[in-house]
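Quick one: the structure is below, questions incoming.
Here the complex is missing a single protein chain, while all its other protein chains stay put.
In this document, chain identifiers A and B correspond to the written order of the chains, with residue numbering beginning at 1 in each.
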Amino acid sequence: MSTTIDKAAADVFEKAMETIPEQAEKLVIFAWSGELDKLWPTLILATTGAAMGKETTVFFTFWGLFPLVKNEVRLTGDNWMQRMLFVMNRGGDQHLKLSKMNFAGAGPAMMKHLAREHHVASPHELLEMAREMGVKLVPCQMTMDMLGLKREDLIEGLEVPAGATMALAEAQGAITLFI
Amino acid sequence: MSTTIDKAAADVFEKAMETIPEQAEKLVIFAWSGELDKLWPTLILATTGAAMGKETTVFFTFWGLFPLVKNEVRLTGDNWMQRMLFVMNRGGDQHLKLSKMNFAGAGPAMMKHLAREHHVASPHELLEMAREMGVKLVPCQMTMDMLGLKREDLIEGLEVPAGATMALAEAQGAITLFI
Partner (left out) sequence: MSTTIDKAAADVFEKAMETIPEQAEKLVIFAWSGELDKLWPTLILATTGAAMGKETTVFFTFWGLFPLVKNEVRLTGDNWMQRMLFVMNRGGDQHLKLSKMNFAGAGPAMMKHLAREHHVASPHELLEMAREMGVKLVPCQMTMDMLGLKREDLIEGLEVPAGATMALAEAQGAITLFI
């Protein structure tokens, strides 16, 4: 008889469980800033999360999209406003600035040197690692439209561009950080 | 008999469930920055969250309070320190700066132009939309006290000013972002 009871109880339980939102271990980062000192924690947290087995997504939006531009590409935009943005803010993960103490590029060079000395991976290496570890790197479609960025201007290995709805759907039940 | 078992199992289950914190779909944004390029993602995420059916709250604190000042109000503060803050940082969602590449106002004008061209709503429109969609817009009481802001200096349609306790209570189980 105990089997019957177990089965009945399990059925009731299972049905009830369906009403509880699923709780997979997830990490969703909204990468809004394009600067070196913000891209670093974004990618260190993303790769660490992936290494811990968390489903990890980075949604690159606004300034955050610039580091995903291919290093060899010189963007020109569709009009003088977009052109001006790219002159001031050349894309690519080799051309990043610091949010403070940039000193016309001396700051980032110094930071990278200190990192290398202490065996901290560069953003470029971390981006590679993240892709290999299955971190979903998602460019924001709306930002691409506003900036006149085309898919082929961006590095390989990214997910299909998407919007805020996708990011917020992923974010439910996840560790969420806006960086 | 199976009815009895089901009932017994369901009772045990229900009692146990009460110990699990509720998991409504919620989004809580701490809007700390008053800049145009941060207010934009704040309001795009808030309205998207609301459209997805999430209970959405934006807690405006520190610099984040400035965009909520009525555009026609010129704040003077209660003393020279508050006055100086408002001279440097005129409130209102029509007077916002960019966090970088501000160029004495040319940057924000350019951004707004690009947005309009690509049918992205302005922060002013998004604030309206958010209110209409039932997003709770909560001004931080402590910041209002520090800055000498009165309720009538702020736009209509906001919730009663509150503190960090309210915001953290809302944040439990929610998607949380500090922008």
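To be clear about the criterion, a contact is a pair of C-beta atoms (placed from the backbone, for glycine too) under 8 Å apart; a residue touches a chain by one contact, two chains touch by 3 or more.
Not measured: the values here are computed from a predicted model.
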- prompt: Any idea which of B:L45, B:L85, B:M110 or B:V138 touches the chain not displayed?
  reply: B:L85
Message: On chain A, where is the contact patch with the chain that was removed from view?
response: 2, 5-6, 9-10, 12-13, 17, 20, 23, 25, 27, 37-38, 40-41, 44-45, 48-49, 51-52, 54, 100-101, 110, 113-115, 118, 120, 175-179
Statement: Note that chain B touches the absent chain at residues 4-5, 8-9, 11-13, 16, 20-21, 30, 32, 61-63, 81-82, 84-85, 88-89, 142, 145-147, 163-165, 168-169, 171-174, 176-178
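To be clear about the criterion, only the chains that are shown with their structure count from here on.
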- line: In whole angstrom, the CA-centroid distance of chain A from chain B equals 23
